[in-house]
Structures are given as structure tokens and as C-alpha cells.
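Step one of this worksheet: look at the structure below.
For this view, one protein chain was removed and the others were kept in their places.
Letters A, B and C mark the chains as written, and numbering starts fresh at 1 in each.
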Amino acid sequence: MEHLQGVFFERTAELIAAGHRLYQRGWLPATSGNLSARLDHRRFAITVSGTHKGTLTDQDIMAVNEKGHALEPGMRPSAETLLHVALYLADPEVGAVLHVHSPSATVLSLATPGERVRLSGFELIKAFPGHTSHDEVLEVPIFDNDQHIPRLVEAVNARAGGTPAVPGYLIRGHGLYAWGPDVARTMHYLEAFDFLFNCQLQLGASQP
Amino acid sequence: MEHLQGVFFERTAELIAAGHRLYQRGWLPATSGNLSARLDHRRFAITVSGTHKGTLTDQDIMAVNEKGHALEPGMRPSAETLLHVALYLADPEVGAVLHVHSPSATVLSLATPGERVRLSGFELIKAFPGHTSHDEVLEVPIFDNDQHIPRLVEAVNARAGGTPAVPGYLIRGHGLYAWGPDVARTMHYLEAFDFLFNCQLQLGASQP
Amino acid sequence: MEHLQGVFFERTAELIAAGHRLYQRGWLPATSGNLSARLDHRRFAITVSGTHKGTLTDQDIMAVNEKGHALEPGMRPSAETLLHVALYLADPEVGAVLHVHSPSATVLSLATPGERVRLSGFELIKAFPGHTSHDEVLEVPIFDNDQHIPRLVEAVNARAGGTPAVPGYLIRGHGLYAWGPDVARTMHYLEAFDFLFNCQLQLGASQP
Partner (left out) sequence: MEHLQGVFFERTAELIAAGHRLYQRGWLPATSGNLSARLDHRRFAITVSGTHKGTLTDQDIMAVNEKGHALEPGMRPSAETLLHVALYLADPEVGAVLHVHSPSATVLSLATPGERVRLSGFELIKAFPGHTSHDEVLEVPIFDNDQHIPRLVEAVNARAGGTPAVPGYLIRGHGLYAWGPDVARTMHYLEAFDFLFNCQLQLGASQP
């Protein structure tokens, strides 16, 4: 992967900075969460399994292929790497995937029965592509948690066709996956999701 | 605008510092909000549309005229610039306008039916001009959100005559506009509003 | 006050540092609160009226006498200076008085009817002198707010004899006054009060 070195170093620096900021916000407690960025059409940089995101260094970022396998021997990717890879393979425009355990995502996904959170009335809905008014409904899919990641990937892929394009989904009691064209814009989506989830929880209303 | 360069640089520095602090507080998630300051009687500095306020630089502040049009070609002001300009034109004492998406402003404006939030019993009410006792009622107008900004400007202007002079109003589900003689004192008003809104939400009482 | 210069400089530095920290915590929104420390048996250093505590400098601290009057002309002490002075005069061991508008103090004082908050079951009650077990009841007096400060001073003095010695009291909807032998230990009391008030609010129980 010699010709990828430059882009790998750049994405690594971005993921480290993102990890530190997201940890400071309390969205990556203990060694939870995983962060990735696209290197090319079939290779991706991702945090090593079990790392603490508040103290990430370049030793904690590894490269994987489109099957989620390590490109270099001796490093173990997280089992959840497959969820990241599935998002990259489904859409060539996806440049980064950030998975956080924010309290708002965890609590709202447990407090909301059914397959989606529906958000409306918030100006910040317009932070998401394709939404031009607070009057629209932003639907964020919720998937039941599953320790068998390939089965979870299948569930996500099966439903993706049937839901409006929102750059994120919840796994119940587990947290939020969000993606975007690059790390910076995916950070913006995380901020917008968290803001909306917190407001919704404070309003105490699960809009049908 | 050569003769305005000095004041433009000063206001730009103040708006950048304010943006960084307000972002740190969580009041400007994603690229939401917009911040402005008066340059003279008919020109104003304002954040460029779609900028992230946590990483504002002097490239993200532009100058607009009293119609909200860019003074220099190639920069796009936010549609909400008209709400800022309306406040400057209505009162020559207004030196800064800061619009934030704080969670408290968003949630309280959605949780409160009707056209205003009424706050009473708080010593901090005295932070606002013309209020000398905790026993008084601070009325903060709420306007329904509207994606058609000129219509929203009209609604604000139509009601301004009928409400007591409080340096702020809420747009439902959208956030808070506050203004003052300069950026520093407008920051104080934002702090006071947010404190009061949070206390009111915690008290769980929407006083009629 | 030449011979007081040294101690005035030391206390000023302590009050400035305390102001910055308390502002960062959100306990001094806008220009609220006031902070003081004893200089000798009848002179005290206190924040100037209307200063923002997040940006305190040594120009914002002044000296007052036992009547609350400025020792040097041209500086205006806060009206609430009398509440500080009353505490110093009542007990020569009081070395510092810190008055904050913390959200927890504001909300709990409004949510609790009657003349006191009663706290029990918390280990942290032992942070206060004379309390040796979580089973004891910590009684924090609440006074109704009053814009006439001399009348408020009288109310505080009249009740002081009848309540257990706790180094703090609440003014309803206004905030917390706390005191101690020096600024550092008064900061500890503020932390303990705020922790207990927040826990009590979260528990949702106003113990009779």
C-alpha cells in the first residue's frame, strides 16, 4: 500500500483529532466507538479494536480492505468494521464513518419503540441533505442490537432501500452511526443528530 | 469600503471570538447560527452562510449593506441576514446581533404554546434593561418558524411595537436572536437568556 | 490603606481566580454574583458592581469598609455588599464570601416551599463542619428575595440565631451565599452545596 501512505497519514490525523474531540464530549466512554475514513475505492483507515479514543495516536489507526481484513499482519480490526465497510461499499460518496456511544443516541434509541425515530419542528433538520424545512420529518432508522455483526449488516442493508436518505442510523442501546463525504462534515452531522436527540428527549415526546 | 477596514477588522475579531465561545457551549451545532456586528449606519459584518462557528476565521466574515446584499462579489450571506439587518435598521443603538441554536431556546420555544415565554421570580431578570426587580415579568416573544425569511421579518416588525423592549426573541424550534450595543454585552444577554430558559425548563412550569 | 496593600493584592488574586473558575462552571451568568474576602477586622475586598466574572481583572476588585462604603472614591460597590459585610461582622472567622447564581441553587430555592432546604442521606453532608454522618440533616436556610437589601440583611440576621450553623444560605430565585475561613475552603463549600442541590433536584424529592 505504498502509494496510499500520503492519504493514510492525512486520514489518520483527521481521525485522531476527531476521536479526541468526540471523547471530550463524552460520546466515546471507555474504549467504545470506532472511527474510519476512506482511502480509496476498496481500502479504509479505521481505529484498532479496543483503543481509548481520548488518547488515540497513529499506532491506533489501521488499514483494512473491502472485506474488513487488516492490510498489515498483527493488527485486529473491530468486529464492527463490517458495518463501516458496508457503508463505503454501498455509496462511493461516503468518505468517513463515525460511530459514537452518545448518551442521547443510547437513551433515545431505547426509549423509542419501533424501527425509527421521527423528528420534526426543528430548524436544525435542515443540516441534513435533502431537507429544506423544519416542517419535514427526519426519519432516523433504529436497528435492534445484535452481537452477530454480519447479521446486523444484513439487516441494515435490507432496510436501506426502504428509508429516506439520512446519513445516520441508530443501533438500540448501542449508539449512532453517521457518515458523510469527509471527516469534517460527518462531525457536523454528529453534532446535529446529538442536538436533535437531546432536544427530543427533553421535550419528552416521541412523535408518531 | 476602504475607510471601514479598521472597524471591519475589529468587529471581525470580536465575532470570531464570540463564535468560538458559543460553539464550545453547544449553542451552534453543525453550521447553525449566524453572528453580526454593525460597521456604520448602513453596513454590517456577518458570518458567511454555512460556516462552522467553532472554526471561524476572518475568511468567514463578510460585509453586507442595508438590503442584506454582499458588499463584495462572490460571497453569499445567509438568508437570515435580513433578520439581522431589520434589527439594525429598527434601532441605531443596536451594535451586534447574535443568533444561536441553544438547546434551552429550542426546547422552551417548542414546549411553550402561544406567542411568548413569561419569566418571573428570577433575580437574573434584572440583567435586562428596564427591569429592576425579580417580581417583574420578562416577556420574550416567540415567533413561529418560517422558511420564507422576508415574511418572518414582517412578522417580527409587526409585533415589535406591541411588546415590551426585551433584547431578544425566540423562533419556535429554531433558537434565539439577541442583540445589544456591542458584541460583549450581547454575549451577556445570551448568557442571561440561556440561564433563565434552563431554570424555567427545570422548574417544569410554563407560566401562563 | 497603605499597610493593607499586600493583603489586598493577595486576596484580589484569589478572587480573580475564583471568579474565572466559577464563571466557567456557569454559576455567574452575565454580570451576576459577587465575590469578597476579608482584609482585616473592618475592611474587605469585593468585586465592583456590574463586572463580568469571566474576565475579572484587578481593576474589578475594590475595598470597602464595615458600612459597605468604598475606601477609595469613584468606585461603586454592589448593593449586595451589605450582605457580605453582615457575614464578616457576625463572625470574625469568616474570611471569604462567595455569592453565585448557580442553576441548582436558583431552581431548588424556587422549587422548595418554606424557609429551608433539608438534605439527608448524602455522604457529602460531611463536607460541612459539625456534620459527621450522612444520617444527619443539613438545613440550608432560604430567604425570600427582596430588592431592598437592608431589609434582606435584617431578615438574615434575625434568623441566623435560630438555625444550625451551615456556611451558606439561599435567596429564592436568586442564588447561594457561602462563606468560609478563606477563598479556597469557600470554593469547596460551593462545590459541595452545588453537588447536593443537583442530586436533590435529580431525586425529585423535596424532603419535608
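The criterion applied here is as follows: a contact is a pair of C-beta atoms (placed from the backbone, for glycine too) under 8 Å apart; a residue touches a chain by one contact, two chains touch by 3 or more.
Predicted model, so just to flag it, every value in this text is computed and none were measured.
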**Complete:** Neighbours of the unshown chain, displayed set only, are A, C
**Touching the absent chain when the full complex is considered, from C:R43, C:R118, C:R159 or C:H188** = C:H188
**Message:** Going by the contact rule already stated, which one of C:L71, C:L89, C:A127 or C:A155 would touch the omitted chain in the full complex?
**Reply:** C:A127
**Fill in**
Residue list for subunit C contacting the dropped chain reads 121-124, 127, 132-135, 184, 188-189, 191-192, 194-195, 198-199, 202-203
**Prompt:** If you put the missing chain back, which residues of subunit A would it touch?
**Reply:** 26, 29-32, 52, 101, 103, 106-107, 110-111, 145, 147, 171-175, 201
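Here is the rule we go by: only the chains that are shown with their structure count from here on.
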**Prompt:** Think of each chain as a node with edges to the chains it touches; is that a line, ring, star, complete or other?
**Reply:** line
**Asked** So subunit B and subunit C: same face meeting same face, with over half the numbers shared, or different?
**Response** different
**Request:** Write the angle of the rotation needed to overlay subunit A on subunit B, where the fit uses Cα atoms and the result is rounded to the nearest 5°.
**Result:** 90
**Asked** What whole-Å value do you get for the distance between subunit A and subunit C if each is reduced to the mean of its CA atoms?
**Response** 46
**Fill in**
Residue numbers in subunit B touching two or more further chains are none
